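First up is the structure itself, then whatever we jot down about it.
The other protein chains are all here in position, but one chain of the complex has been omitted.
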């Protein structure tokens, strides 16, 4: 197997640092560079590299680039990469939506390169085939990954009651808010607190979640999404409450999940009586799911990931493995 | 004003210790004793007393007793207190349910004194008048208090859509699990974790919550209740998701809350754009509520308390103030 | 008693906010204004005031100002206050050192008003008399307060072995680093960590500590000071290791502390077998000290405070009480 030469744009943020760690441990990858404006010249942890400024990173010596950049900045580098014949694994929002209109509505800016929006949505358990044939992939973030994997089996079976709201009460560790200091992420503000934010229908990732949900079952109702900032560094939980259609009863639901995920190496479905907790997923590359029947037509699903792994960096690597035709879980289990 | 002489049964647990602190600071109360089997003979923090064994506490020199005891033990002491002509503020589950059948179903034991079940449910914002005339009051715990106060204005207006499940995703600090050591409350197990438990319809307090909800609006649907153990010491959040009836729209709901709670000194309703967080309530004696319209007939309510204060000890003291006809908030604001 | 009208400069930092809370609860004080550049126009928590810009705060209607400002800025406002005939309680470093030379050495800037350096060092348990007669007082910060109170009884007795280094291993909660966001105070950087910084002889407050130590016993050796950032919000511990002179043995030391502090309402000396922990002091206005004889001439002292209270705001208020001739602990116990 030829070694895949990789570069990271945005290597000093939290997702970037986990990507550095995972790529360094991947037996088929050589990490060639990692960029950082803020940490230029400083050592890249666990490697013999030093961070380079983004404009000094040459695309000439790499086969793939990972983009952990702010939106719009990411699209511009993605375009350069594709033009140079390199594969692109994007971790930003820039390739995720299906239309430039949706993008400008959610991100308050015109999309720099709308042609990139044809990239597949990089959730391997749902879109494995498309990812394997793509030159650029839009890796989804922590909230959509965790929520979509928590809903996918029921969507695929088309047994969620149409038009009824799906409640997603989500909780995220602080690394999900990025590494840039702000009063919101100040230790003394977060410590001992639990803070809901962007409640209801106002979080940017709702459009993306609903876009993907409806590709699988276009009858599902709106997502009521309430994220909370948890006083921990890592881990994300989506607590999902949903109503079933009349053709399935809640005690059949666990079997549906088991069947869909039995062969998925990076999704675990817990036994019926066990509840998924943050510790099941933190510092792993997995999504862990528990399912609880409540009423005859009502189900509770808890889906957890490490927001920096299956919710970002390890999923990006899983996509890379697929794009290069190598074992999907190489470097991940 | 004559001084009220008070005794505490169960003074060394977390609720008991907060009660000691609050009673010590109350200008109209003299704390006469606090019992503890485990800490007998040791100093009662912040006082000149020492803990006495429960069977050595004399009821002869007190006007009121607070019971922070396990269930069934509490009922027995309550009976002794009432027989001795003393007022009783119970913090256990023993006086909360309306029938001995419901009690034995939820608590797996016969009720020692079913006649005590006539005691009013001690949520002053809902049952102020009954409390004021009672000799014994059943102070509700943290989950029911926080959830019921979060629902009360809509229940009173009878605008919750009948028969539709009400989702309550709740999160509690670790003191809610008591002071007795267990693997569940071991620091290293809780640290960095978030753990759902007794999911759906299995938590003991659901029966109590539904009993009280239906006294106000008997048409409401079942409560879907999912508590989580949070890695903090204090604070409780009930995140409530509910569907409105056709005769009200979600943008009218904030006014309903404001109107109901405007004169309540111990309940704060935040302005529309602000979200209630744990820090709003921890180490206060208040319940703090935020309301967010989501869809035309769909609303999100966040209700927070300090589980040891408005969820236990300060509410007990609020009840005592009412029972003795003194200012309801004395010693509390 | 006439009400003391007070203003706070720098009211939205962590020390400023605790000062707001304490002054609001003080029965003899009216809080007239609190300044903040960052939060101008926003409500001052727990009051009916709004933060005003520093240059809009009028000195005409106040009797005393508290200065929780950066160094050099503080001296300028202190000067204005004294010129206007108002008393000044400074919480910055600007009035603490005895000479302009020492100030410019430690703070890399010329002192704007060296005449202010005559202000007494505001540690009431050591300098009560001078404080009571001063118009301006330099309230010391958390590290010097906690360390000096931990050493004072032995200094006063002159029983510390001359010229031998005194080891102070100190640990501080994150609010000690201020409220301005930085990578150092980012939740995800602090969480699960313990970080030594400014180790040895490099921390700015060493000069101030040694200046005050030597006023009491000019023979003591250098202070070896190693502060650590603790993953908690509040609380400061100075762990002191010292060698005794030949004229005292370590088993006499506890008596020395008890005698010196027995009548001090804001310093507690624990019984011999008990160790002072952060919880003894957090959210109180006290310094709590434990003393352990180790070898015949070697003693360990643990001194703890809440860094925002006895290490800042409550000590400032204690000074104000002294300066106005009212009960020293009013509003503090």
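Order as written gives the chain letters A, B and C; numbering starts at 1 within each chain.
In the analysis below, a residue touches a chain if its C-beta (ideal position, glycine included) is under 8 Å from a C-beta of that chain, and two chains touch if they have at least 3 such contacts.
Just so you know, these numbers come straight off a predicted model, no measurement behind them.
*Asks:* Give the residue, chosen from B:7, B:153 or B:231, that touches the chain omitted from the document.
*Replies:* Among B:7, B:153 or B:231, only B:231 touches the chain that is not shown.
*Asks:* Provide the residue numbers of chain B that touch the chain removed from this figure.
*Replies:* The missing chain touches chain B at positions 14, 173-175, 179, 181-183, 185-192, 231-233.
*Asks:* Please give every residue of chain C in contact with the chain that is not shown.
*Replies:* 165, 167, 169, 171, 192-197, 199-201, 222, 224, 226, 228, 230-235, 237, 239, 241, 243, 275-279, 282, 290, 292-295, 298, 300, 302
The working rule: only the chains that are shown with their structure count from here on.
*Asks:* Which integer distance in Å separates the CA centroid of chain A from that of chain C?
*Replies:* Measuring from centre to centre gives 47 Å for this pair.
*Asks:* Provide the list of chain A residues touching at least two other chains, using ranges where the numbers run on.
*Replies:* Chain A, residues with two or more chain partners: 192, 231-233.
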